[in-house]
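All protein chains but one are shown in place.
Going by the order they are written in, the chains are A and B; count residues from 1 in each one.
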Amino acid sequence: MKALSTRMRVWWVVITIAVLVWSLLPVAAIFATSFKLPSQLDVGTFLPKTWSTTNYEQIFTGSAKDLFLPALRNSIGISLIATAVAVVLATFAAYAIARLDFPGKRLILTTALGVSIFPVISLVTPLFNLWRNIGLYDTWLGLIIPYLSLTLPISIWTLAAFFRQIPWELEQAAQVDGATPWQAFRKAVVPLAAPGVFTTALIAFFIAWNDFVYGISLTSTSRARPVPAALAFFTGASQFEEPTGAISAAAVVVTVPVVILVLLFQRQIVSGLTQGAVKG
Amino acid sequence: MTAATADVSGQVVTDKPAKGRRSDRSRSEVRLGWLLAGPAFVVMLAVTVYPIIQAFFDSLYSYRLTAPADKHLVGLHNYVVVLSDPVWWRAFGVTTFITLVTVLVEVIVGFALALVMHRAITSLRGVLRTAILVPYGIITVVSAFAWYYAFAIDSGFVNHWFDWVPGIDTNLNWFAHQGTSLFVIMASEIWKTTPFISLLLLAGLAQVPGDLEEAAQVDGATWWQRMRKVVLPNMKAAIMVAVLFRALDAFRIFDNVFIMTNGANGTTVLSLLAYRTSIGRLEIGLGSAISVLLFLCVIGICFIAIKLFKVDLASARGER
Partner (left out) sequence: MRRRTRLLAVTTAVAVTLPLVACSSESGPPRLTWYINPDNGGQVEIAKRCTEAADGKYTITTEVLPRDAASQREQLARRLAAKDSSIDIMSLDPPFIPELSEPGFLAPIPDDVAKKVTTDVVQGAIDGATWKDKLVTIPFWANTQLLWYRKSVAQQAGLDPSKNPVTWQQLMDAAKQQGKFLGVQGAKAESLTVWINALVESAGGHILTNPEASADELKLGLESDAGRAAADIIGTIGREGLGGPGLPTADENASLTLFQGDRGSFMVNWPFVWSATQAAVADGTLPQSMLDDIGWALYPQVDDSQKTRPPYGGINLGIGAFSRHVDLALDAAQCIVTPENQAYYFATNGNPPSSTKAYDDPAVKKAFPMADVIRQSLEQAAPRPQTPYYNEVSTGLQETWHPPSSVNPDTTPQRSTNFITAVLRGEALL
């Protein structure tokens, strides 16, 4: 490993700083705004004049808690379930695509691509009518089902790519060594497939977590409204006051877990989204 | 010709079956394949095909949700109204503009970021990749609010930080003019979605055979020459796929515009127009026509990309 010249080192420091500023400035900005007092919001500085946690109090214990806390619960629950269902379905599909030779392979992958390009707005009004008629409007299930159209395609692609890289002969080798098919599957395949499944779940969760249009169109109360939709409904002290502080605080609360997940699993995410081309 | 050969361990291995005839084994494989992949396939189709067909039927009526007694069939009249209306074409123009600009910027910035991730020295790799991926995980609505509050005339800091730039001062109301509003909207969109593009490009970059590049370097090519002659041509497929995906996403832009301007000052995009007509005005018929047209536009982009520009989706389908 040749040592880096000072010029290269300086270059890399500059690049790193530039990348950090580009990526983190907006996050830092809303972080700072969330600590500003509502009456000092128009001062126009980056940092708060007085650091205050009043916005956080508002969304956790104050007037906005009935809007924020249920929304948080809805988002977490709906996103997790939609991710789980998508990953389960995609695992079976990807296994079939990677291991078996059947003529539907290309069709399914093309369908996945096709489904992912549908404009969501085109789907909401008919879905609204249907959900209203069968009682799924403003329910968790009423969001989980459309979310599958967001999470399934990318899950299928990513998992298919992962599974294609698994050496399936290991399963046969284990069986030759005397293991039952189930043991072979468990001991040889599962450890290799698990990271891929986990990464896919992570990526699918991000997509479900991010949804906005379904959230604002297919819900109307705190029973099922997810956080991005709820952010658009936040209120200030009166119906005319801009709830900048409360929105910023809520935004930070839903961003912190994301940043932590990215921090912990950046290697897996990169591997997953580059279809395994980049591993470590 | 079906070749069923037995290999050393006694397992039967089949080659491609003859046309029209499948062995028992491969028939059961097909069945199993569909059994496993079937549910995913059915779910995907059900959630998208039914609504778009329903939308098409709804678009044939004049139907206002709060006037259900007045619902009547008008055939393709809604489409005539939409396609002859300057509001639709203005939205189409804005959407196309946003698509072109964001795709261009993101491919360039994404490529730069991909290079950074690819060549990063090991100690910095983790930090850089985490930083680059953070916008990917952020909710689009959060990004919209963050950029909006930064540029807002009363609460934002941008006017104060950048008032040394000619044209920017504390009186500049970014969200009162089309140009500046679009700038902020596109900035938020670019910031949020570049990581995904950079990863697609990184995949392409990682597949450029290392020895080709090394050979060029040994031959004395400069970095720029290496890029132009070796790296980029080998990445063409990946770049085209990235451009296509990004264009499809950009054309459907909604969240950023909804939060920042809600379409004011000529920033209305097609998705927002559909939302405003179907859900804002409760004009289901007219709104469904816009929805169907938007869908057709997206299909059109795919068609142009695949047939005209010969974008090769094989790698996206995983058949490398």
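Quick note on the criterion: a residue touches a chain if its C-beta (ideal position, glycine included) is under 8 Å from a C-beta of that chain, and two chains touch if they have at least 3 such contacts.
Quantities reported herein were computed from a predicted structural model and do not represent experimental measurements.
Student: Considering the complete complex, identify which of B:V87, B:L104, B:A215 or B:L296 is in touch with the unshown chain.
Tutor: B:V87
Student: Which candidate, A:W12, A:Y56, A:F128 or A:W157, sits in contact with the chain we can't see?
Tutor: Missing-chain contact among the listed residues: A:F128.
Student: Specify the residue from the set A:F102, A:F118, A:Y137 or A:F265 that touches the hidden chain.
Tutor: A:Y137
Student: From the list A:I59, A:V85, A:I108 or A:A174, pick the residue that touches the absent chain.
Tutor: Reading the full complex, the residue touching the unseen chain is A:V85.
Student: Contact with the hidden chain only, please: which chain A residues?
Tutor: Counting only chain A, the missing chain is touched by 37, 39-40, 42, 63, 66-67, 77, 81, 84-85, 88, 92, 128-129, 132-133, 135-137, 139-141, 144, 181-182, 220-222, 232-243.
Student: Taking the full complex into account, what residues of chain B touch the chain not shown?
Tutor: Residues of chain B in touch with the missing chain: 35-36, 39, 62, 65-69, 81-82, 85, 87-88, 153-154, 171-173, 175-176, 264-265, 273, 276-277, 279-282, 286, 290.
Rule of thumb we're sticking to: only the chains that are shown with their structure count from here on.
Student: Across the complex, what residues on chain A touch chain B?
Tutor: Chain A reaches chain B through residues 4, 12, 15-16, 19-20, 22-24, 26-27, 29-30, 33, 41-42, 44-46, 89-90, 92-93, 95-97, 100-113, 115, 117-127, 129-130, 145-146, 148-149, 152-153, 156-157, 160-161, 164, 172, 176, 206, 209-210, 212-213, 217, 227-228, 231-232, 244, 247-248, 251, 254-255, 258-259, 261-263, 266-267, 269-270, 273-275, 277-278.
Student: Which stretch or stretches of chain B touch chain A in the complex?
Tutor: 9, 11, 26, 29-30, 32-37, 39-41, 43-45, 47-48, 50-52, 54-55, 58, 113, 116-118, 120-121, 124, 126-143, 145-147, 149-150, 154-157, 159-161, 170, 188, 191, 196, 199-200, 202-204, 206-207, 248, 252, 254-255, 258-259, 271, 274-275, 278-279, 284, 287-288, 291-292, 294-295, 298, 302, 313, 315-318
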